[in-house]
Every structure is written in structure tokens, then in C-alpha cells.
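Every protein chain but one is kept in place in this view of the complex.
Here is chain A:
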Amino acid sequence: MLLLDYQNVLIESLLRERFAGGAPVSIDQVVSDFDGVTFHISTPETKTKILISIAIKCFSELVQYGAQEVLEREYGPFSIAPENGYDFSVQVDLETLPDDPDAKEDLIRRISLLKRNVMAAPFEQAFDEFKHLQEEASKYTSESAPQGVLEGGEVRAIHYREEEAIYIKASHDRVTVIFSTVFREETDRIFGKVFLQEFVDARRRAIQNAPQVLFRNDPPLELQNVPGVDRSGSNQIGYVTFVLFPRHLAGQRRADVISHIQTFRDYFHYHIKASKAYIHSRMRRRTADFLQVLNRARPENEEKERKTASGRTFRVQG
């Protein structure tokens, strides 16, 4: 598994099983997802009505960047008033499902992508803004451009974890996405550095049209005026910057880019952990080899001094 899935596997398999028919059962499960997201899947009224609710830490920020519209677009008829303690709820009635299997599959897919879609809102907004700025900018030369067009729009900050955030900024020729990452563990920090170096180098080596990736320990210039950014320059926080160019933001790519970039942090941490697992297995292998060498180094039959019961020894004459 190289990439993480974007959808929640449990929701997907649960809905697929329910949609396939069979006797309705009552469900009541609280499920976690990455970044402290909590889902609650339940059948509160009748067994045929499945309610799926999501609680996400930065929901108020996401609403500010247009999450409601995105959710309305994706889940329109299914969305209902949010369950108590959760931010957004969708309800599916098994009795009024579409007959077409493709439509069913589409519905499963859309609901299992709930987290992705909630988080997608600020990205979509930024991409739209980029488009707008691009059109604006094409009217001017670089000297005559008025304020606001040249340096781009505001920075959208999403504090999706306790200490980490995503910053998105649209300009007239690109969209910049910045992740702040915190490492508590010394080992992880080193792994992370090596791993990110690969990202930075990838563009240079093989994949020319990959987005540009930058990694640094102090906040990049884009975040100059953003409140709440740690400027102490401590080694613990790193900033990973993705620069998305117009070719990444066009057509079908757009949705994929949003999916990919959202899972970046989890992907990053998953690979750090997988690398550690790989190194551990090599360490185990090495230990087994060394033990084998040690075993072979043992003399075959050690001559022990034999004693009689009274403690005297015999010496072989010769």
C-alpha cells in the first residue's frame, strides 16, 4: 500500500453490505478517522434509516471557507440537521435507495468520502479564487497590476490538528499549500527530513511536472502576516510548501489534487512508520545472522577438567 485511501473503509464496507439487501440490523458505532475526525454511524429511528454524522475539529473554519456549499452540493437531499455533538449529518433510507447499481455505488462512494469533502471546501474556494485572479491578472502587465491582484488573496488557515495547520493561498499564477508539521520524536524528525528531501528532489530527477515542494524550519514568507504562526524557529516545527501550478488545477486533476494533498500529512506519517518497520525487520535479520555467527564460533567439545568425588583430578600422561 503506497497511498492511503481517501474514503473511510468502514463506512464504505458497512454501506455496501447494507445496500446489498438483507435483513436490516441496528447499527451504533463510533469510528475514528485521521486527524481526530469522529464518525457516528447509527440507526436511531428505524433499522432502515442509517444516520452518519461527522465531528471535525476545524469545522467552524471550514464553514467560513464554504464547507456548507460543498456539502450541500454533494449530499443535498440526504443532509439533515446535525446530530447533537457532531458537525454534519447525512441520513440514508434503505427503502428509498436508487435502483440503479451504479447510482448506489456512487452514493456509497460519496458518503464514504465525507471527510474528504468537508476538508475540500477551502481548497475549492482557493482554486476558484486562483481562476478569478488569473483572469484579472491577464488584463494587466506586471507593473500596472493593482494591489490585491499581484500578491494574491488572503491566506486560508485550517487548524485541523492540535498543533498543526494547513495554509492555503491563491495567487494569480499558482496556489500555495503549506503544512506545518510537528515532530515529537527525534527519530521521526530525521526520517521525515530524509523523506521530504526525496520529495524536493523528485522534481529535479524524474517527474518534471510534479508540484514544487519546499521544506524549511522557519515559516515561509507567505505566512508573514498570519496570526498564530510560531516564529521561534525551533527545530520541532517544519513547514512543507507545495506550489500548485495552473496545470494541477485544471479539469479532472483538480479533484484528485484535493484528495492527494489532504492525505499528505497522514501519508507522510504512515511512510515514516513503514520505514521504521522496514528497518526493524532488517535489524532483526542482522541480529539473527550475528547470533548464528556466534553459535558457530563456539568450540565444538570443550574439554572440561573432570574431578573425582573427592575433588582430585587425573592428568592424561603423554
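We take it that a residue touches a chain if its C-beta (ideal position, glycine included) is under 8 Å from a C-beta of that chain, and two chains touch if they have at least 3 such contacts; residues count from 1.
One rule holds for everything that comes next: contacts and distances are computed from a predicted model.
From the set "snRNA-activating protein complex subunit 1", "Putative arp3, actin-related protein 3", "60S ribosome subunit biogenesis protein NIP7 homolog" or "CST complex subunit STN1", the protein name that UniProt assigns to the chain left out of the figure is "Putative arp3, actin-related protein 3".
Contact with the omitted chain, checked across A:106, A:185 or A:201, is made by A:185. Check A:47, A:247 or A:273 against the missing chain and you find that the one touching it is A:273. Contact between chain A and the unshown chain involves residues 1-2, 4-5, 8-10, 28-36, 38, 55, 85, 184-185, 188, 266, 269-270, 273-274, 276-278, 280-282, 284-286, 288-290, 292-293, 296.
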